[in-house]
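Pasting a structure below so you can have a look.
With one protein chain removed, the remaining protein chains of the complex are shown where they sit.
Naming follows writing order (A and B), and every chain is counted from residue 1.
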Amino acid sequence: MEPSDLPPELKGLERRLAARSRLQPPADLRLRVLAAMRRELAAQPAHSRRSWAGFWQYSAAVAAGILLVLNLLMSMGNRSDLPASRAANGADVQQVAAKIRELVPFISPEAALCEALILRAGSHLEMVPQLRPGVSSLQALQQIEEGPSWVTR
Amino acid sequence: MGYAMMWLEWLAAAILFVAVATACLARLRRPRLRIGLSLAAALLPIVKGSVIACIFAYVAMVTLRPWYTYHWFLFWFSWTACSAAGIVLVLVAGLRRRGGASPGAASWPRGKLALGLVAVLLLSWITFWNLDLSIKGRLASLRAEAGALALSVAPARPAESENAASVYRQAFDALGKGDDLPPEFGQGWTDWTNGHGSTADFDPADPKLAAFLARSEGAMSLLRRAAAMPACYFDHDYGRPSIWMLLPEMTDSHRSARLLALDARVKASQRQTDRAMEDIRAVFGIARHSTASPILISLLIAAGSDEAGVTALEAVLNFSQPSAGQLAGLDLSPPGMLQRNLPRALRMEEVFGVSVAVDIGLADDPLALGYLLAVTAPAEPFVAGWRVFLSQDEVAAYRGGVREYQRLADLPYYAVAAEWKTASQPESICRRGILAKALMPALGSCAKRLAQGDARHGVAYVAVAAARYRAEKGRLPETLDALVPEYLPAVPRGPFDGKPLRMVVRDGRLVFYSIGPDTKDGGTAFDEEKGTGDITFSLPINVAKPSESH
Partner (left out) sequence: MPATPDDLLEGLAAGREEAFAALYDAYGARLFAAACGMLGLREEAEDAVQDVFVGLVQARVWLRQVENLKAYLFASLRHAAMHRRGRAKASQFDTAEVAMPAADVGPDAEISRRLDVALRRLPHEQREVIALHVDAGLTFAEVAAVLDVSANTAASRYRYAMEKLREAMKEPDRGTV
């Protein structure tokens, strides 16, 4: 409906409504309103919210900038080209586990599956010569040579 | 630090996303549609955070940890809670009317908010990428560390003249697949090679058995020669051992030991004591060579071979009385061989387990991850998520578990028997994480089995010394101390109580025994399944004159 599409009698009614005397605000209303506004203005805190909003906006922008720089620095320090490893061999884990149980009957099925799963991974190791064996390796070798303490008196 | 940054960035992204959505929807005329769509947008990050928190709660429950203490659950729960609080504030501020025609969000700068959202998303992606790269680098270096550890526990390569590997290969080739067995021996032979039954199940006088053994004599001769050599080193890449490299050897050495044990019994029944003793010496030699491989399965197979040798030896010594020279030629190694090699095998276990973890983390082995999580073909984002959030804790927990095993293996069994049991409980393994649950076998029973093997070998060792004493002095020793130092450097100690092995006369036999896993000196026969009774080796007291060699 278009705003102007009122039937004639409604238009007449509209004219009568508009013809009513419009009430004018009393003369003192202006003074009262301005005084109330003045009081409200005086009651506001010294620094406006706008300055607070501006401060937080600035802080957020600085924090975002710092995060971005930190991230870029971290990414510059990271190597992206890692050596590709060989593909896993196609051993069927269940078959290997079954074979392990044949060879070692007292091993549980779960343990056999564990062993079958991890034995597949051996082919992916990277050979790195150990220039100096770790302390734990030396200790282990020592213990192997000495043997368990309960064998000899 | 990286995780804290990621937490903050994703929090900012969630709140900014809702702010942008609210600002865009604030211009809708219909209040219900505006509020409904704003709530829908607000729910997206909250639902995402809740789902991820639930996933980590499930991971915690599967690994038997209190979900409310699991740090990744707390990470995502706190993120969800803070996001929800921030989103509620944004919705209240944005949808409330400030005495104006439109809700507050209508006056928000949509462009700046959207730009901020894009910037935060970019930041969070960079942070995730950096974390992921860093972890991939650590995994790659972990693989190198594992390779170095593998090489450090690999056996030393002996001189070719002392290396029995090539002789073994000839023997294995000569043995073939065992498909020339008479059919009636098929199941019995299978049971015997699988560790069931005993040589007593075979009739030594059976001509078909004798014919089979005669056909295998060539292979057995090679086996005896190989087993007598000082060392055995198969030319494997011990830096990268694989199951296909090891399985054929393990199978063949397992079968060879049992074939020789069976031949020893048959020869002893035919009074061919020399040949029987040679066979038994070869069985122990095969067991000794198997322990050189730093693989746990090889060690367990060695235990089985050693047990076959001890059983055959007891049968031979009860059937005949070998001379002092024949007994001296047995060259039985001192007891404790199996437990001595367990720590090295467990170090190799750590190497393999770490390698699997690296394969999973670098997405080189989706099959392993599938086994780990009982799914097939997990998607790359899932693998990336596992890598960034779980891999470090999981690998550390797995290594901690295997090192606990290594610590226990370095100590005498009797001192840590209860700790072995505790460490092998499914709950203990579960608590170490999903990786440990999949890759850490319960080794308590294996450790006990190896201790039993050492106990059995120990009593055989003492019995052989006593048999030598009798062969030279014409009588059995009255105490085990009488064997020291001429026949024994010292009386070996039992692995289950740490006390010297014992000797007792029972039912006309001289019984050498070790306390069993139940640590009770009950005087009963050992029951493998129940783990009760004593581990024994007996010799007849009244014997014939020493047999002559054939």
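Methods note: a residue touches a chain if its C-beta (ideal position, glycine included) is under 8 Å from a C-beta of that chain, and two chains touch if they have at least 3 such contacts.
What you see is a predicted model; the values in this text were computed from it and never measured.
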Missing-partner contacts on subunit A, residue numbers: 1-3, 6, 9-10, 13-14, 16-26, 29-30, 32-34, 36-38, 40-41, 44, 48-50, 53
Residue ranges of subunit B at the interface with the undisplayed chain: 29, 31, 97-102, 104, 107
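As a convention for this text, only the chains that are shown with their structure count from here on.
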Centre-of-Cα separation between subunit B and subunit A, whole angstrom: 37
Contact set on subunit B toward subunit A in their complex: 2, 5, 8-9, 116, 119-120, 123, 126-127, 129-130, 133-134, 136-137, 140, 143-153, 194-196, 237, 239-244, 246-247, 250-251, 254, 295-297, 300-301, 304, 334-336, 339-341, 343-344, 347, 349, 351-353, 355-356, 358-359, 362, 364-365, 367-368, 371, 410, 412, 414, 438-443, 445-446, 449, 489-495, 498
Contact set on subunit A toward subunit B in their complex: 64, 67-68, 70-72, 74-75, 78-80, 82-83, 85, 87-89, 91, 93, 96, 99-100, 102-108, 110-130, 133-134, 137, 140, 143-144, 147-153
